[in-house]
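One structure is given here, and the rest of the page talks about it.
All protein chains of the complex are present and in place, except for one that has been dropped.
Should a chain be cited, it is by its letter among A and B, assigned in written order, with residues numbered from 1 in that chain.
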Amino acid sequence: MAGVLVWVETSEGKIKKITREAAGAGAKIAAKLGVPLGAALFNGRDLVPGLENLGFSKIYTAEGAIFEKYSSEAYAQAFAAAGEQFNADVFLTGATALGRDLSACLAARLDAALAIDVTEILYDARPLKVIRPVYSGKLLAEVELLGDKKVISLRPNVFPAAETPSAPPEVVPLSLENLAIRAEVRKAIKAAEGVMDVTEANIVISGGRGTGGPEGFKVIGELARTLGAAVGASRVAVDEGWIEYAHQVGQTGKVVSPVLYIACGISGSTQHFAGMGSSKFIIAVNTDPDAPIMEKADFAIVGDLFKVVPVLKEELGKRIRG
Amino acid sequence: MNIAVIIRQVPDTEAAVKPHPANQGAIVEDGVKFILNPYDEYAVEEALRITEKDGGEVVGVCIGPQRSETAIRMAMAMGMARAILISDAPAVEADLVTQGGILAAAIKGLSARLILCGREMIDTQNDAAAAVVAHRLGIPHVLAASKIEISGDKATVVRDIEGGSLEIETALPAAISCQKGLNEPRYPTLIAIKRAKNKEIKKMTLAELGLAAAQPKSRVTALRPLQARSAGVKVAGSPEEVAGKCAAWLSETAKVI
Partner (left out) sequence: MDFTFNEEQKMIIDGARRYAREKLAPVAAELDEKAEVNLKALKELGALGYLGMTVPEEYDGSNAGAVAYAASIIEFSKADAGAAVAVSVQNSLVNDAILEFGTEKQKREYLPKLVSGEWIGCFSLTEANAGSDPGSLRAAAVKDGDHFELSGTKNFTTNGGIADVMIVFFQTDKEKGARGISAFLLKTDIPGFKVGKHENKMGIRSSSTTEMVFDKCRVPADSLLSAENKGLKVALATLDGGRIGIAAQAVGIAEAALEEAVRYSKERVQFGNRIAELEGLQFMLADMATEVEVARTMLLRVAWMKESHTQKFMKEAAMIKLYASEMSHRVCHKALQIHGGYGFMKEYKIERLYRDQRITEIYEGTSEIQRCVIARSILGE
């Protein structure tokens, strides 16, 4: 018997949204293959109740000082051990910073097929196939996973977080021996309070050259607060020092897939599209009606962001309040 | 200390890439300019800075077709001393986990205390090389470093994660992938460009590395262009007018708000 195993990614004592998305995709694979779905949860025993009705039959847990902070070595070893006990042949993580790390380590350990940052799963294909963006997001590759073991990381915000009514899962603590780690997290440095990461937000509002400086990002930041959105930026804005690198979306920055991406004063280079081309909806605000982004946006506003964005903030604020 | 840097040649980001009509999973290479993977420049630069300070040699390791030589020469023009190029088809066509094993086999003989590579290869968009190579060599790794400090037998590395960063202390030897922000890669000087052509590129085959061609664990069965986004609604007018239209579109058509 085989199985599908999902890594439960947590952050500051909470289950990350990508976990529910991976559970949704995992449940579908498991159903198609007629195999059980399980989860691996490290340093989060108290989070088990939050993992009901996601289709998990078993949850493998690992606790102890070594699991308190993320460790590639300990987590991969535990994930592999859980997989062995569960007899898993498909492993899912989010294509988050740590999910990518864990999936790579696990694939190396299991000598498995590895597919990174997958945006679509061809559930009926045998062997299983996945779709993932390549060449700066300009092409999509259909990848056939031939290995007995398959490790897949899923792009956040792409797979629906489906509920799967199921009996409460059985919790199976793992007993792990000879855990030694050589690369250890010493310190977790948090971004400034209230700053949402662009990769995790449903709505991202980005500024580019047209913001003209830090003042432009104030205007964008206000709209972001109204919408509960994260603030992104083009490479130009970051290189000019108007906003920190953590906000950069694109080839040399972060890849985002929000429901809504609002590009303000961004012309829309290939490199920028590599980072946000898979957003569900794109709104562009630009003074240049012929900027490339205006041809790709679902809703393009020809206008000055300094004039349009504040009014848009008022207008949307009214609608949200009711 | 000696540092091995994993490098790769990729199409220029500006290049228009098209799926090859006949070769499954390949692109049309005619008219495409190939460059050193941009993230690899951070790795080469970091390796040079460390060895310029503490001594040692920077050696490149590359899997790729013969044309990869130009990317290697670029790294050499930056200052890399020599390189190994593995060009036989089973290596070039292997899946990423298998390639990690091949790279590890090539690096094994280099007595490298540090293995660096770019955060991601911009063609395949794979970012697992450092992790896979490290596992094969039995050493630790850190991905996406934006800061590396070496002191004795340890390195302190800062890596970005969602909503912040982690400071990780790792034993050496270790494999570390390098991210933008780590350094400002140098431009090669003209003199260094001229000297690069005399540096050694050692060509090695899988057999010479003591490896046999392995069954692929994954393969690309099709490559297709991303469905181009087509233009939607375009509006112009007073800020009140366009904002009103946009808000209506968001709640009624997109149903986001």
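One rule holds in what follows: contacts are C-beta pairs under 8 Å (C-beta built on N, C-alpha and C of every residue); 3 or more make two chains touch, one makes a residue touch a chain.
The model shown is predicted, which means the values in this text are computed figures rather than measured ones.
Peer 1: Based on the whole complex, identify which of A:G221, A:P292 or A:P310 touches the chain you can't see.
Peer 2: Hidden-chain contact among the options goes to A:P292.
Peer 1: Based on the whole complex, identify which of B:A43, B:A77 or B:L211 touches the chain you can't see.
Peer 2: Reading the full complex, the residue touching the unseen chain is B:A77.
Peer 1: Please pick, from B:N23, B:T189 or B:T205, the residue that touches the omitted chain in the full complex.
Peer 2: Final answer for the missing-chain contact: B:T189.
Peer 1: Hey, which subunit B residues sit against the chain that's not shown?
Peer 2: Residues in contact with the chain left out: 70, 73-74, 77, 187-191, 193-194, 196-197.
Peer 1: Could I get the residues of subunit A that touch the absent chain, sorted low to high?
Peer 2: 236, 239, 290-292, 295
The rule is short, and it goes like this: only the chains that are shown with their structure count from here on.
Peer 1: So how far apart, in whole Å, are subunit A and subunit B when each is placed at the average of its C-alpha atoms?
Peer 2: That pair's centroid distance is 21 Å.
Peer 1: What residues of subunit A sit close enough to touch subunit B in their complex?
Peer 2: Result: residues 11, 69-70, 72-73, 96-98, 100-101, 103-105, 107-109, 111-117, 129, 132-147, 181-191, 195-197, 199-200, 203, 227, 245-246, 251-253, 259-260, 270-271, 274, 277, 281-283, 289, 294-303, 307-308, 310-312, 314-316, 319-320 of subunit A touch subunit B.
Peer 1: Can you check the complex and tell me which residues of subunit B touch subunit A?
Peer 2: Within the complex, subunit B touches subunit A at residues 11, 13-14, 16-17, 19, 25, 27, 38-39, 95-97, 100, 122-128, 131-132, 134-136, 139-144, 146, 156, 158-171, 174, 180-181, 215-226, 228-237, 239-240, 242-244, 246-247, 249-251, 254, 256-257.
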